[in-house]
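Let's look at subunit A:
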Amino acid sequence: MSYLYYPGCSLKSTGRAFEESMLAVFRALDIPLRELDDWNCCGATAYMSVSELKAFALCARNFALAEAQNGDDDRADIVVPCAACYLGLNKAKRYLDEHPDIRRLVDDALAAGGLSYHDHTFIRHPLDVLVNDFDPDKIRTSVVRPLAGLKVACYYGCQIVRPYADFDEQHDPQTMDKLMRLMGAEVVDWPLKTRCCGGSLTGTVQEVGQQLSYILLREAKRRGADVIATACPLCQFNLECYQKQIGRRFGNGASIPVAYFTQLMGLALGRSDRELGMQRLFVPLGFKPPVKEVVGGEHVSA
Partner candidate 1 sequence: MSETGSANDTFEPRIVAFFCNWCTYTAADLAGTARMSYAPNVRVVRIMCSGRLDPQFVLTALRQGADGVLIGGCHPGDCHYQAGNYKARRRFTLLQRYLEEMGIEPERVRLEWIAASEGDKVQRVINDMTATVRRLGPLHLEPDIIRQIDAMPAPEPEPAPVAQGGTHE
Partner candidate 2 sequence: MSAPENKTNGTPRVGVYVCHCGINISARVDITAAVEFARTLPYVTVATEYKFMCSDPGQEMIQEDIRSGKIDRAVVASCSPLMHEATFRRAITAGGGNPFLFQMANIREHVSWVTLDKAAGTEKAKALIAAAVERVRLHQPLTRTSVPVNPDVLIVGGGIAGIHAALTIADAGRKVYLVEREPTIGGHMAKFDKTFPTLDCSACILTPKMSAVRAHPNITLWTYSEVSGVDGFVGNFKVTVKRKPRYVDEELCVGCYECIDACVYKKARVSDEFNVGLSKRKPIYIPFPQATPLVAVIDPAHCSEIKTGKCKKPCVDACERGAINFDQKDEFKEIEVGAIIIATGFKTFDAARIHRYGYGRFDNVYTSLEVERLVNAAGPTGGEVTLSNGDKPKSVAIIHCVGSRDNRTNKYCSRVCCMYSLKLAHLIKERTEAEVYNFYIDMRTPGKGYEEFYDRLLQDNVHFIRGRVAEVSDWAMIPEEEGKLVIRAEDTLVGAVRRIPVDMVVLSVGLEAQADADDVRRLFNISCSREGWYLERHPKLAPVSTFTDGVFLAGACQGPKDIPDSVAQAGAAAAEALILVDRGKVELEPNTAYVNEELCSGCRTCVGLCPYGAVGFNDGKETATVNGALCKGCGTCVAACPSGALQQNLFTDEQILNEIKGVISYV
């Protein structure tokens, strides 16, 4: 099975390390992935506050492109790492499906651009693909440097599991936990897995947004986590990049490494720090997984 890859704007800038590490992980597991040609913004949150209809059209264009690029395959699976994009595209797909009025307008609009959408597109999050499409043993056997002794707080954020929790349990999601355990890490039990990190408020109304991030950081530390694993560029940015300001605002006890779950997986799969964009982290992970076995140079090229 081959997948198309929709980066979304953030994975090309603040979330670059997510893109780098996810591609590395997919390479390590030989999962073919092709970037969607000329993809456009998903019309998430901010855009949708101005025009929902156009937001849907933006998504629909991506669907049309995907189906075109996929040729006559009966389904185009788009892997969407960014939570906001994942939700935006998913929502558009559903609304186009459930509201014929919207569908008609959007179809007309696509036609105006010489495009068409045939409901063959499926929106998949990397967590979904890695856990539900692949044999865990195959992944386990690819682990060359188990994350032994690393305590991870798995943070899913909101928009991956809500409101469309179709690939994981909504209140207590498990896919990332599974992956982290497969990597040999220890998953700490914490109740804030899906609590909001503040979203774009951390930048706009900082005193409000950053407090939400603070709650997460502090609780993760309390539960004895060494690192918070995230699955969303905005969550990662909020939880990591504002730690200084958060410390100043709400007192310390809030400094903890925040990495993408794909970065942690990459480490276990023996990819190099550079390949995984570790150097882009503000708060260094400060953990080196011990080598499990002697492996060919191309594995531990770090």
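How were these candidates chosen? In short, all candidates are chains of the complex that A comes from, given by their letters.
We adopt the following convention: a contact is a pair of C-beta atoms (placed from the backbone, for glycine too) under 8 Å apart; a residue touches a chain by one contact, two chains touch by 3 or more; residues count from 1.
Small disclaimer: the values here were computed from a predicted structure and weren't measured.
In summary, of the candidates 1 or 2 that share the complex with subunit A, the touching one is 2. Subunit A contributes residues 171-172, 190-192, 215, 219, 222 to its touches with candidate 2 in the complex.
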